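Below you'll find the structure, written out as structure tokens, and then a few comments.
All protein chains of the complex are present and in place, except for one that has been dropped.
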Amino acid sequence: MIAHFSENIGNEKALAIAEDLKAFMFKEGDKYVVITSSSMKELPQEYKSLATETFVFDTDMQLSARSYLNRTRTVKIGDVEIGGNSNNTIVIAGPCSVESEPQIQQSSALLKSLNLTTLRGGCYKPRTSPYSFQGLGLEGLKLLKKMKEEHGLTIITEVRDATHVDEVIEYSDVIQIGAKSMYDHGILKACAKTTKPVLIKRGFGTTLQEFVQCAEFILSGGNPNVILCERGIRTFETKTRFTLDLCGVSYLKEYTNLPVVLDPSHAMGHAYGVPDLTRACVAMGVDGLLIEVHPDPSVAKSDASQQLDHPSFEKLLDSLQPIAAAVGRKIV
Amino acid sequence: MIAHFSENIGNEKALAIAEDLKAFMFKEGDKYVVITSSSMKELPQEYKSLATETFVFDTDMQLSARSYLNRTRTVKIGDVEIGGNSNNTIVIAGPCSVESEPQIQQSSALLKSLNLTTLRGGCYKPRTSPYSFQGLGLEGLKLLKKMKEEHGLTIITEVRDATHVDEVIEYSDVIQIGAKSMYDHGILKACAKTTKPVLIKRGFGTTLQEFVQCAEFILSGGNPNVILCERGIRTFETKTRFTLDLCGVSYLKEYTNLPVVLDPSHAMGHAYGVPDLTRACVAMGVDGLLIEVHPDPSVAKSDASQQLDHPSFEKLLDSLQPIAAAVGRKIV
Amino acid sequence: MIAHFSENIGNEKALAIAEDLKAFMFKEGDKYVVITSSSMKELPQEYKSLATETFVFDTDMQLSARSYLNRTRTVKIGDVEIGGNSNNTIVIAGPCSVESEPQIQQSSALLKSLNLTTLRGGCYKPRTSPYSFQGLGLEGLKLLKKMKEEHGLTIITEVRDATHVDEVIEYSDVIQIGAKSMYDHGILKACAKTTKPVLIKRGFGTTLQEFVQCAEFILSGGNPNVILCERGIRTFETKTRFTLDLCGVSYLKEYTNLPVVLDPSHAMGHAYGVPDLTRACVAMGVDGLLIEVHPDPSVAKSDASQQLDHPSFEKLLDSLQPIAAAVGRKIV
Partner (left out) sequence: MIAHFSENIGNEKALAIAEDLKAFMFKEGDKYVVITSSSMKELPQEYKSLATETFVFDTDMQLSARSYLNRTRTVKIGDVEIGGNSNNTIVIAGPCSVESEPQIQQSSALLKSLNLTTLRGGCYKPRTSPYSFQGLGLEGLKLLKKMKEEHGLTIITEVRDATHVDEVIEYSDVIQIGAKSMYDHGILKACAKTTKPVLIKRGFGTTLQEFVQCAEFILSGGNPNVILCERGIRTFETKTRFTLDLCGVSYLKEYTNLPVVLDPSHAMGHAYGVPDLTRACVAMGVDGLLIEVHPDPSVAKSDASQQLDHPSFEKLLDSLQPIAAAVGRKIV
């Protein structure tokens, strides 16, 4: 359950209550928020009169639930707001991996020319084989930082495991937790302690319930800036890389208060399908998109088949605004 | 492989070739079309000079392949064309089950008032329990026929098994083969002999390859009027009834020449998600939609949770035209 | 719910009750059994005093439930009993398809030499492509009948669709409903009217709940001789053809009263894994096995990769008896 207490009780008392209830606690505005397991349905008598408001839940989807907060939370990505009353659908783009300075400069130039603000690019690649390209690591982070400084771009990049989570938090504006890392407590706990926005990708074998509960690890630490990203689940179908779960997106929009971003590139796995799927995502009324685009996909060191080339991406971007307008949204 | 022969060789000769090659044969326009297993890569010497054109394939997706016919086939649903150069996205609507004359009259009135042409409604319900409502059977077919006669509506209804396939072919304008029946050779062979349009729903455990091969059963019998319908596949996710496979739709659009219709109602299983998903489907640029709508979903005898009520459906329909326009399509 | 009534109420009264409750009814021994939807939790007042016993259920798994009948039902396959107190694990073997008389004679000779009693062989193959071998049809049924007459073998063969269900019921001793046909009401209803044993294969996309409910279609018609067959479900893993669901088998043994037979050949799809899997099935304590074996798998017209050759099958059979003994069972 979630209980609110007035700031008047003081930090020490709030901490004591939380400890007594084996609960999480953080201060938000003028109140203390205490979160216990959802199996607790009533506060102990001694705390009842102290609490200003309480919320009970069937499952451990608590801080993320619409039954707790009946609107989409606002999260800022650089200067751009998503969620809340913004009606923005942000387009985040860039290559699968940061490969070299010339490559990432080309990507940055593309974004600037299209008035996009946010650059993606992987430095720690969660490859499934030790014999594949594993990313540039810290060198890549430094290149992204350079793009931020030179072009004013907002940077989002992926943390692969807890050994470099501090570096990623330091160098990026938005921390991306990858599909294969989303159960990683080391990462989740580090992200709970920052206030930078965190984009969590749904694991390809992860239920919606588990996915949202990952967000609870971060929210319960006091970081409210969590974004959910659906990027395709693994099913029996193998003609496409994964299966983009738009039914699941409907569920997330109905039952959670977190902004939702979609990644059609990884779901499809083939560039030919990305434009149609991206348009479908926009029509769903989501808060953002992650699109892989590469100056020359044929020589990309990872995910070559699914990255759009620059002309295809420009053409796609042109087609999104009227769809967004039709559903009361704006592409930014 | 597919081989074309001029009509000059005569029907008897065409039949003899087909028999010799254990192949299917039909006449189309001024040519005979002979289709063997895809394992055949070359015609026997004696037939080589007779053939006007030949096509080889890696798999048994042959007549349905874009590498055979590089455009979407045109299929007529009543007076409405889909596929081809039509750019039409047809909205087919109606209740899950035909339950009574008053109910289906209300559904018909709704369609007429919205200038829609095609009414869906199940008479033979493929329920998974013998203790559930099984549909009105022939009595339902007669009610649908009445709607056609009184209101000029085009009728689509589902065949459940081979025992009543002839009745469904007789009473309906478009034959729907359900997700649980799509491997039924008795049904497929009967549909191959008519020229009425056939809409095949993808089984929820069926690969895209198997799905398209079901269409080959009908196409190879000489009925070119086949429509593919994606309606959600079964995955590990249970918050929604099924998972609508839009990645798969991208594949079908890229590699097959058959019109594609989507059924977001069955995929989602909950009315709250149907509007967003329907808009996503329209933005994909598909040829049609199947939407479940009921005068009073709360008393529906099947699929109560996923049917829209009439006001919600009207509101949804209003929102589709601008999205369709944005992708160069027209809602009809 | 299920209600028992004494035979003293007479057939007419039993029928009237069933009609009034929209229920199924059959006579079993000295009682009438009436089965309504599981949503009914109490009999109407007027029938309460007439009923000798009533059973309520959470779901439509009713006649098949252990909470109704707390033992495995006995089913006779030829002269061999399975289920009940028999402790028998029957090995049913034969080729995927009946291909010719010499082939099926060799298969029959193999079974006779190993003291096995029951021959499997498909005549109506549910192929997913129209361009593959579709089975010998009625000609195959006649060959199987001949094996029965010449060698005293019990025959099990598959019905593919309702167009030939009567023939299969006539020619075979056990009717097999295939994984792709198990939702086919035409077949299920025909099987409900005979008293021959019916083996239902679980669809590869079918939940255990739906699977058991298919059995209810037959049981509720008064045919108690239903056998459940797990043969692999479709998952994301593609190195093997399907995934044999032995966890599901544990569930079926715990919650249903129907004998369970396993088909490791179709699950694995590769002969190399069949012996280990078969031994695992025996150790589970199941009531039977369906194994594909072919005189020369390399030339088989269907499922060539998964059929054992005769020497491998003999060697496998030898290894089963000690495992069966270890779990209190006997291979027959």
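Which chain is which? They are A, B and C, in the order written, and residues in each are numbered from 1.
We take it that a residue touches a chain if its C-beta (ideal position, glycine included) is under 8 Å from a C-beta of that chain, and two chains touch if they have at least 3 such contacts.
This is a predicted model, so every value here is computed, not measured.
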*Write down which of B:235, B:250 or B:307 is the residue touching the left-out chain.*
B:235
*Out of C:9, C:169 or C:280, which touches the unshown chain?*
C:280
*Touching residues (missing chain, whole complex) on chain A*: 24, 35-38, 60, 62, 124, 126, 128-132, 134, 160-163, 180-181, 183-187, 203-206, 209-210, 213-214, 216-217, 220, 234
_Residues in chain B touching the chain absent from view_ = 234-236, 238
_For review purposes, identify every residue of chain C that touches the missing chain, sorted by number._
205, 207-209, 232-233, 235-251, 253-254, 267-268, 270, 272-273, 276-277, 279-285, 319, 322-323, 325-327
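FYI, only the chains that are shown with their structure count from here on.
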*Just grab the chain with the largest centre-to-centre distance to chain B, centres being mean Cα coordinates.*
A
*Between chain A and chain C, what is the separation of their C-alpha centroids in Å?*
48
*Between chain A and chain B, centroid-to-centroid distance (C-alpha), Å*: 38
_Multi-chain contact sites of chain A, meaning residues that touch two or more partners_ = 235-236, 238
